[in-house]
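In this view, the complex is presented without one of its protein chains, the others remaining in place.
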Amino acid sequence: MLDDWLYLGIFTVISLFLPAAAITIAALLSPKKPDPLKTSIYECGMETVGETWIQFKPQYYVYALVYLVFDVETIFLYPWAVAYNQVGLFAVVEALLFIAILLGGLLYAWRKGALEWA
Amino acid sequence: MITGLQAFFLVNALITLFAAVKVVSSRKLVHAALWLVLALMGVAATFAMLGSRFFSVIQVFVYIGAIATLIIVAVMLTRNSMEDVGPQVNRGWWLPLVVVVLLFVGLVVVLSGWGDFGLSTRTVGAEGENVMELGKALVDPNGFVLPFEIASALLLGAMVAAIYLATDRKEGKR
Amino acid sequence: MIPISWFLIFSAALFCIGLFGVLARKNTIGMLMGVELMLNAVNINLLAFWAYRYAGQMNGLVFVAIVFAAAAAEAAVGLALIISVYRRRTTVMADELNLMKG
Partner (left out) sequence: MSFWIDPINFVIAWLKGLLESWGLQPGLVTFVMYLIGAFVTTLLAMLLVVFLIWLERKLIGRVQDRLGPNRLGPWGIFQTFADMLKIFTKEHITPDGADGVAYNLAPVISVGAVLMVWAVIPFTATVVGVDFNAGVLYLMAVGALGEMGVILAGWGSNNKYAMLAAFRAVAQLISYEVPMVLALMIPVMFTGSMSLQALVKEQDIWFIFLAPVAALIFFISSIAEVGRTPFDLVESESELVSGFNIEYSGLKFGMFYVADFLHAFTISLLFAALYLGGWRGPGAEQYPMLGFVYFALKTAVVYFIGILMRASLPRFRIDQMMDLNWKYLTPLALVLVAATAVAGKIVPAEMAGLRLVVMLALNGIIFAAADRLMTRRRSARRQVAQAPRPVAHYVQPAPTDPGD
């Protein structure tokens, strides 16, 4: 009954196991001679200055946000797309309304300059 | 006698609950976010065991792909330093703990009084949920067309509000 | 087969852990993570009842979809608020946000 899940589970485990095994073998084969200079953090030939944790611009947040909204929309639009052949024109109009509202949100973000890099 | 599926459920539940405990107790917020990803994976596996292929995949796609990413980005945006200094829970943390344990015991007691608590035969078939029926119901005027449209309005509202809050207005004027 | 009680107890435990996070965490983003855990517990419950009792009906599934949308909206607006507050006050700790104290 859960046959496809079983296969997917096995596949997932193996596809994570193969690279892990390769890396483990390589780690066993490779030499290990760490020294402080070798393991220091790379920064264009300079000593690292300050923390790794630099401030990021809020732009990243806005992209992630718009992406989130379009992601959630798939929950509603994909079942509709699957049922598309079985429903009437009225259902298509409803979906068009859904898409139009989303497009409105995208246009708002655009006008607001939220999609501008920099 | 425990079947393979039951054993898988128990292992998965333990991992998920452990990850959830780490989410609320990790000192580093980024670690908490990564544990959250693991907990969400466990929930996706639980959905799969409940026979819902669509929502199990959606759980990974939306929760891990979008919501967890959003949380990680927000964590990165609001940090001053790599280490979170000081305790990460309130001083009176034992009070919520007592409340939560009491709530859990209460929930289990209430649930075990329910007639169908030991129900172990499912009504859902082997093929899982019928996504086509869900799609039809969502756009059916006698079905759930109102939630369908309200969801899009909700998303629009969230997007507008969040963009309004997140963009720097001082900089926008320039 | 797994009895429904297992799923319900699992989801209750997840809900309680999330609630603890919301109540005890100092960091507002940490509190939001707790809320996400609670919403996930709700979804497990909904799908469990759907799978064991009402598999023919679509109510449960539509409800789950709406919970997903609500969770997304909550995370988006909540985090935007946190970022906005952080910009003004440079803190995300709930006990330092004492704007109302005046």
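Labels A, B and C are assigned to the chains in the order they are written; within every chain, residues are numbered from 1.
Methods note: a residue touches a chain if its C-beta (ideal position, glycine included) is under 8 Å from a C-beta of that chain, and two chains touch if they have at least 3 such contacts.
The structure displayed is predicted, hence computed values, not measured ones.
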Omitted chain's touching partners, listed by label: A, B
Residue among B:A66, B:V100 or B:L138 that touches the chain left out of view: B:A66
Residues from chain B at the interface with the omitted partner, ascending: 30, 34, 37, 53-54, 56-58, 60-61, 64-66, 68-69, 72-73, 76, 82, 127-128, 131-132
For chain A, residues in touch with the removed chain: 3-4, 6-8, 10-12, 14-16, 18-20, 22-23, 25-27, 29-34, 36, 38-44, 48, 52-54, 56, 59-60, 63-64, 66-67, 70-71, 74, 77-78, 81-86, 88-89, 92, 95-96, 99-100, 102-103, 106, 109-110, 115-118
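Definition applied: only the chains that are shown with their structure count from here on.
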Pair with more cross-chain C-beta pairs in contact, given A-B and B-C: B-C
Chain A-chain B separation of Cα centroids, rounded to whole Å: 17
Whole-Å separation of chain centres (CA-atom averages), chain B against chain C: 6
Multi-chain contact sites of chain B, meaning residues that touch two or more partners: 5, 49, 58, 62, 66-67, 70, 74, 77, 80, 133-134, 138, 151, 155, 158-159, 162-163, 166, 168
Touching two or more other chains - residues of chain A: 58, 61, 65, 68-69, 71-72, 75-76
Touch list for chain C against partner chain B, complex: 1-10, 12-21, 23-27, 29-30, 32-34, 36-37, 40, 43-44, 47-48, 50-56, 58, 61-62, 64-66, 68-73, 75-77, 79-84, 86-87, 90, 92, 95
Residues of chain C touching chain A in the complex: 65, 68-69, 72, 75-76, 79-80, 83
For the chain A and chain B complex, residues of the former touching the latter: 1-2, 5, 51-53, 55-56, 58, 60-62, 64-69, 71-76, 78-84, 86-87, 90-91, 94-95, 97-98, 101-102, 104-105, 108-109, 112-114
